[in-house]
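One protein chain is absent from this view; the other protein chains keep their places.
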Amino acid sequence: MQRDGALYYWDYLQLDRLLACQRLESAAHGEPAHDEMLFIVVHQAFELWFKQIIWEIDAVRQVMARDVVADRDMSQVVARLDRVTAIQPLLIHQLEVLETMTPLDFLDFRDHLVPASGFQSVQFRLIENKLGIDPDHRMRIGGAAYTAALSDEHADLLRRSEQQPSLLAHVERWLQRTPFLHFGTFDFWRAYRQTVADLLDRERAVIERNPNLGEHERQEQLANHAKTRDTFAALFDTGRWEEQRAEGRRRLSHEAFLAALLINLYRDEPVFHMPFRLLTALVEIDEGFTAWRQRHALMVHRMIGGKIGTGGTTGHRYLQATSDQHRVFRDLFDLSTFLVPRSALPQLPPEVTEQMQFRYAGAG
Amino acid sequence: MQRDGALYYWDYLQLDRLLACQRLESAAHGEPAHDEMLFIVVHQAFELWFKQIIWEIDAVRQVMARDVVADRDMSQVVARLDRVTAIQPLLIHQLEVLETMTPLDFLDFRDHLVPASGFQSVQFRLIENKLGIDPDHRMRIGGAAYTAALSDEHADLLRRSEQQPSLLAHVERWLQRTPFLHFGTFDFWRAYRQTVADLLDRERAVIERNPNLGEHERQEQLANHAKTRDTFAALFDTGRWEEQRAEGRRRLSHEAFLAALLINLYRDEPVFHMPFRLLTALVEIDEGFTAWRQRHALMVHRMIGGKIGTGGTTGHRYLQATSDQHRVFRDLFDLSTFLVPRSALPQLPPEVTEQMQFRYAGAG
Amino acid sequence: MQRDGALYYWDYLQLDRLLACQRLESAAHGEPAHDEMLFIVVHQAFELWFKQIIWEIDAVRQVMARDVVADRDMSQVVARLDRVTAIQPLLIHQLEVLETMTPLDFLDFRDHLVPASGFQSVQFRLIENKLGIDPDHRMRIGGAAYTAALSDEHADLLRRSEQQPSLLAHVERWLQRTPFLHFGTFDFWRAYRQTVADLLDRERAVIERNPNLGEHERQEQLANHAKTRDTFAALFDTGRWEEQRAEGRRRLSHEAFLAALLINLYRDEPVFHMPFRLLTALVEIDEGFTAWRQRHALMVHRMIGGKIGTGGTTGHRYLQATSDQHRVFRDLFDLSTFLVPRSALPQLPPEVTEQMQFRYAGAG
Partner (left out) sequence: MQRDGALYYWDYLQLDRLLACQRLESAAHGEPAHDEMLFIVVHQAFELWFKQIIWEIDAVRQVMARDVVADRDMSQVVARLDRVTAIQPLLIHQLEVLETMTPLDFLDFRDHLVPASGFQSVQFRLIENKLGIDPDHRMRIGGAAYTAALSDEHADLLRRSEQQPSLLAHVERWLQRTPFLHFGTFDFWRAYRQTVADLLDRERAVIERNPNLGEHERQEQLANHAKTRDTFAALFDTGRWEEQRAEGRRRLSHEAFLAALLINLYRDEPVFHMPFRLLTALVEIDEGFTAWRQRHALMVHRMIGGKIGTGGTTGHRYLQATSDQHRVFRDLFDLSTFLVPRSALPQLPPEVTEQMQFRYAGAG
């Protein structure tokens, strides 16, 4: 239906089809409910954006899957992840728009939708898998797997996506290859451990000698200090790290985590500008989906109270629980636990920083 | 295609069709451009929301078309207009997401889209007509009518929508019927004119007697005061009002404007609670679309610079101009010019305020 | 310092003082950290907005404290609560701005701030108390009362504010006075119970007779149905309600809850337009602070990882826990559990609805 053979906005966007996809169940049952249109449009807008997010994540996964990720590709990778974080506030905002529907209005058509449910959003589950959710971390819905409420075709699709390397897996491999973990005579790991050991010793000395502390406070602070020391000890001991991974408390390999630490600590070196932005984007994506799940839980509470959700689940409490449990890049949040102040940072040898510059500049 | 006869989220939302509507022109030309997906998804999301906005405006127009708008319907009318204002920030936000596409990325597929253009958004034009844009106010695009770039079917649809009573027309009729403009012995118009006359006289006296003013300042302030007096004179003279309407500088009838003034000034009376909210919602809808057009203009400037837009228009300058010229409820903004301070407000007679109460309360 | 005796913007806003309140601890220690300015400005902006929120809540509390809340005051009450909900997204947004500070940048001055902490925000605690947080619900911080980290003066201030009637208390009293709970021969409570009993019986019959259900599914659905019946039974039994209140699972009195239910169910009656908006505003305020606490928890996790917060607390887990536990208007969310579809709603007798109209209209 193009005009004079020329491309026409309406046709390009396939609006004949797109705008025919809103079919009110309530109308089909002879009781048209005005607000069902909003319900449909909001959820369709979600699914459009989910498609876009998958499009970006897949493009990033494709680049990150390479044996070598070229530096020149980093800007685009970061831009695509940043686009995901630009979309996420839209998703939250859409929940707020949905909340202009009151619970009583929802009741006008809610029964017609049973048992359909947002828990059946295949694309959102795909996003989770593509990001790298641990299948063992998934909340079960009423004792059943998350695929139980889906069609066979969709359940298959999701199980297959669990088998494909996730963004988390690609990022892990990419981190492990960071050239500067060991570079010439420089050994980041050794330098960092020494720095931490010195810092902890100094802190302990301060507590022990502080004349203003009463004995009770001193003991309390020493106990806290011992906990901090143990947290670092768990980082320094690859065996304990692997235990934590086995328990699902860590996702990244020890080496990948170290590389992420290196990038965070020396992020001002030109070579780490884009890697640092990549790691930051992953943190923001995790934060964005967590915030969305939390708002979703609140919205469901508001809309259906303590009732069972349309998908047969217990509703807002389930959603609230997943908001924390379905996080993928928690390790990158935990990185902050292990940062050391810039002032205490081991200085990189000149032959290392030189390699972190641009060629034209190093030549100058 | 329901699972076991039960409603299935995927089918309910018609995702098979919805998610098949994204067809990249660049791919069809053998040069797939990654960012064209974003371009399509953003514009489709716009169109979904435009459909929703039309849904709400039509529902409101239907209620407001009645000879008597029942008080019990007012809450719903306001809620539906408020929903439009809840959606509008989403539209602006979506422009910001589109701006994650850089101009160079747009160039990768821009030529494939010529001459399709956002100016061809039939639904957005419909919204403008349904709100009540004056057809004579419409910017012409390169000398041609706004329908020139549309298919015959769409051009017809829009011309027909110009003939139907707009929200503005309905609101005007509803305002004109406001029972309290003249109620028993109370004549709002007379009381208001007297109040304004007194205020202006008092202000003039203050200027004339102010010992701290130099002669130059006094003359300046008197000149300003004369302008203000003339602004009110134009309001008090129905002939001049009609002239301004003929010139397109006013849209509402004189009586409707007065009623809007009455509602704003006495908005604390229970009977005016919802009418005041209705008028406020209209102001916010106007503001929301104006802001959207302005951001759109900036986005286009950023994306294509000073080039001719994909629709053959001069791009951002056209959009910037429409942002002001296509406003519908400007009269309601201008209301503020004519407000008088609460302290100077003529008091309503008790027999009037009594009628503005709820029956149960008036009885108490 | 006014110019020529005339009011000057700079002086009016007291910018000499306001803009002198940013004193960097890091600079005082000889190690100026650029990002500490952001840290201070964000927190000062929080406190400015907290002051504004208190200003609005206090104004509302003052009106709601009256023995009779006049209908003409309702519009203003709602407008002021709506202003709070307009401010809340700003607070969340400010957290996002604060997150432009990286964890490493925070380390540059974090130690200088110990033991100062956001947990010491007296104004935020005041807001919680004024809204009506149950003191017994407050999370303890490391075993200590929430006032333990405060100056004596501030701890006193907060304890006194716990004694003053909260917004929740005022709303409860106002709800209990709703004239239409019993009006003439109409008894909402009886009509509602009957409606629910009929609905539950009908639902049970549907499950029992549904030929498409297998025995296992039927039993499951019957079990669910029994739970629903029990939820309603707990509502119908004032004794059980009081037990739940004693356990802190309900806050509102039984009668106030019923009135809130009445308002929600018959919100289209003119007399309930503003009361319904008031209840909705309270839900949104609760939601807004909950969302803010959740984002705050994420921000803290990102900024300091698993470390102990500057206030000696365990940081993000504490904040995450308060986000749910410190909710005040949860009862109003739970209302949705007890709504019945409009189609099943007992019709109000004409002599009741007549009293719910405006006097001028009832006369018409």
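Annotations for the structure displayed:
Letters are used for the chains, namely A, B and C, taken in the order the chains are written, and counting of residues starts over at 1 for each.
By definition in this document, a residue touches a chain if its C-beta (ideal position, glycine included) is under 8 Å from a C-beta of that chain, and two chains touch if they have at least 3 such contacts.
Values in this document were obtained by computation on a predicted structure and should not be read as measured data.
Across C:27, C:41, C:145 or C:222, the single residue that touches the chain missing here is C:41. Check C:90, C:139 or C:344 against the missing chain and you find that the one touching it is C:90. Interface note for the absent chain: among C:74, C:122, C:235 or C:352, the touching residue is C:122.
Of the residues in chain A, those that touch the hidden partner chain are 5, 71-76, 179-180, 212, 267-271, 273-274, 276, 354-363.
If you put the missing chain back, the residues of chain C touching it would be 1, 3, 6-15, 17-23, 25, 34, 37-38, 40-41, 43-45, 47-49, 51-52, 55, 59, 79, 82-83, 86-87, 89-90, 93-94, 96-97, 100, 102, 112-123, 151, 154. Looking at chain B, the residues touching the absent chain are 31, 102-104, 107-108, 111, 224, 228, 231, 264-265, 267, 280, 283, 287, 290-291, 294-295, 298, 301-308, 320, 323-324, 333-343.
Note that in this section only the chains that are shown with their structure count from here on.
Ranking all chains by how far their C-alpha centres lie from the centre of chain A, first place goes to B.
Taking the mean of the C-alpha atoms as each chain's centre, chain A and chain C sit 29 Å apart. Between the CA-based centres of chain B and chain C the separation comes to 32 Å, rounded to the whole angstrom. Centroids built from CA atoms put chain B at 39 Å from chain A.
Residue numbers of chain C whose C-beta contacts span two or more other chains: 267.
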